[in-house]
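Yeah, one chain of the complex is gone here, protein chain that is, but the others are all in their spots.
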Amino acid sequence: MASHPLVRFEDAGYAAAGTLILRGVNLTIEPGDILGVSGPNGAGKTTLLRLTATLHRPTSGVCSVLDADADTRPEELAAVRRKIAMVGHFPAVWPELTLRENVELVSRLRGDPPSEDPLRTVGLEALERWKASRASLGMKRRVEFARLLTWTPRLLLLDEPHAGLDAAAAPLVDEVVGRVAANGGAAVLVSHDPGRVTPLITRRILVSAGEVSEEIR
Amino acid sequence: MKTKIDILQRLFFLITAAAVVWGLYLAARAPGEATQGDAAKLLFVHVPAAITAYLALGVGLLAALWYLIRRSPAADRMSSSAIEVGVIFTVVTLVSGMIWGRAVWGLWWDWNDARLMSTAIMFFYYMGYLALRRSIIDPEARAGRCAVLAVIGFIQIPIVHYSVLWFRTLHQGPTILRPDGFRSTMDEEFALSLAVGIMAFVAAMTLMLTSRLTLSRLQDARNDLSGLGPPVGRGVTAPFMGGPTMGGPTMGGPNG
Amino acid sequence: MTRRQIVLPALVLLAAVIVLLVWNNLGNNLVYYLTPSEALEQRGGPEAGGRFRLGGQVEEGGIEETEDGVRFAVGDGAASITVVHTGAPPQLFREGIGVVVEGAWEGGRFHSDVLLIDHDEQYRAPDGEGAYEVPAGPAVPAVEG
Partner (left out) sequence: MTAEQNGAEQKDRSPSRRAVLRRTFWRQTWWVIRKELRVELRGGETLWMAAPFAAMALLLAPLALGTDTALLRRIGPGMLWLVVVLFGMTVTVRPTSIESRPVRDLLTLSGLDPVAAFLGRSGASAALLFVFTLVLTPVMIVLYGPDSAPLWGCLLWLAVGAAVALGLLGTLVAALVTGLRSRTALAPIMSVPLAAPVLIAVVNGTENALNGQPATIWLLMLAAVDLILLIAGVMLAAPLDETTR
């Protein structure tokens, strides 16, 4: 069987509250792809990412993610979503829970088998009993990457992954992205500054004023 | 430019006006009731208002269910417009009922009365609905959440009613919807005035509803700058209640 | 799938609860008001001295104005109780009409401070052609709807 795309956009558009954000998107993402998405502020990069994460539905056209689309039943959709990981622009942590609980809760909800201590890998083991509300942005970012160490997503979506991370933590991004691609998955990295995105990138995409185009290398 | 709908609406306005005038005339001519005197004439306002309110809110509920199944923006417009109109008639019902209660029972309000209480609770509930509607900007989220709220209200309002009914009630029994027909409890001249009153109220409600619908259609058209049609009803995720979506082609497309 | 696994048993349980409720309610242990006979019967009962509602018909020829209200007798055909009411009676208050009063025993009399007219669902012209009999006692529907 020929390689089967993980994500397929066909003439997809997205409008919210009467404003057109993306239009005429045609894009396929194959296994092993590592996409770098760049473009000016407000061009629609984050919306493209959320469409790929099934968090938004296109208002026109088709967007099929891991074979889930408009006809997918809720139970199957939940199973598909479990294969997607997103690290968004703002860190997703519960401020009242400790750093350890923040990592543990997600893996409990996902039902992942216990693995060796991910907090140690990201260098937070000494602070694991801190409440997340005390942690800095960089620490929260590390917590998010610690969550990604316990499993390998099929689709990894990163929005400005280096924001808040110090230089010592940057290899974390490369490691996670590399592992996903090696396992037949794909990664999408959004950054308005393409120079800083990881060297692993295989394709570059430009989003500008709601339109998506492939950049020729 | 006059469209067909404009002309229809004008015609309907004339019918409504005629029904209202006829109803008022009959009510003025009707004799006072045997024990209640002229206070009983409030019947010609109170009962039609209550029927109209329930009718409008019922339409609102059905449209909300329709929205949850098909996610059609038209269903959302119908649901919200009908509920808005229904709230107005609920107010008329409550106020006329209170005045009547004062004249006949000697009380503006009775907490033990099931219909008074459930109507009042219903009124506050739909005030919440209108407040929620105003608070959500995204049309899709607004339509979805408001439809859910309308459905919850439909489930819960009968419970509210029966819970208050648990006490024996002071309110008289139903006048019209009884198995033996209304003739058994009401003299004919009252019945005629009441029938005309109901007609006038339902006509007025329909008129208000159609005007409100036209207004929301215009609002939606104005807000939609995307050129893609209203941003409701298509997409990647599953349909709301298992019904078909309005979405385009799906699995196994040309690239598959 | 799991949704159905929760909803179906819940629906069955709900049906059972509703059946029990209706069956229980036929016993009608909740009373909006007591008739004079019931009130006299329960006088020595556990709720002696408490406030309750008394409902019945105003007996003929018994309305007396007092300085701060009215005194009249409420009966149900079998028993009759003298009611001393404080406050102005409503417009429709007259002999033979159904009333509900709220108050408590004071000696052999019932002292009330709330007087309600219990109107029935009949609408009649003053000299209506239909020769209906006025129903005896307050017309209280058992179940509405």
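For reference, chains read A, B and C in written order, and residue numbers begin at 1 within each chain.
What we mean here is this: contacts are C-beta pairs under 8 Å (C-beta built on N, C-alpha and C of every residue); 3 or more make two chains touch, one makes a residue touch a chain.
Computed from a predicted structure; not experimentally measured.
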Cross-chain touch to the chain not pictured, restricted to A:Arg23, A:His56 or A:His162, is A:His56
Residue of A:Pro91, A:Pro118, A:Pro161 or A:Gly210 touching the missing chain in the full complex:
A:Pro91
Please output the residues of subunit B touching the missing chain, sorted low to high.
68, 117, 121-122, 124-125, 127-129, 131-132, 135-136, 140-141, 144-145, 148-149, 151-153, 155-156, 159-160, 163-164, 166, 237-238, 240-241, 251-252, 256
For subunit A, residues touching the missing partner are 1, 4, 50, 53, 55-56, 67, 73-76, 78-79, 81-82, 84-86, 88-94, 96-97, 101, 105-106, 108-111, 131
For review purposes, identify every residue of subunit C that touches the missing chain, sorted by number.
1-3, 5-7, 10-11, 13-14, 17-18, 20-21, 24-25, 29-30, 46
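In this section, only the chains that are shown with their structure count from here on.
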Express in whole angstrom the distance between the two chain centres, defined as the mean CA positions of subunit A and subunit C.
68
In subunit A, what residues contact two or more other chains?
none
Quick check on the complex: what are the subunit C residues that touch subunit B?
25, 30-33, 89-93, 97, 100, 114-126, 128-130, 139-141, 143-145
Looking at the complex, which residues from subunit B come into contact with subunit C?
31-37, 39-40, 43, 103-107, 110, 112, 114-115, 165-175, 185-187, 189-190
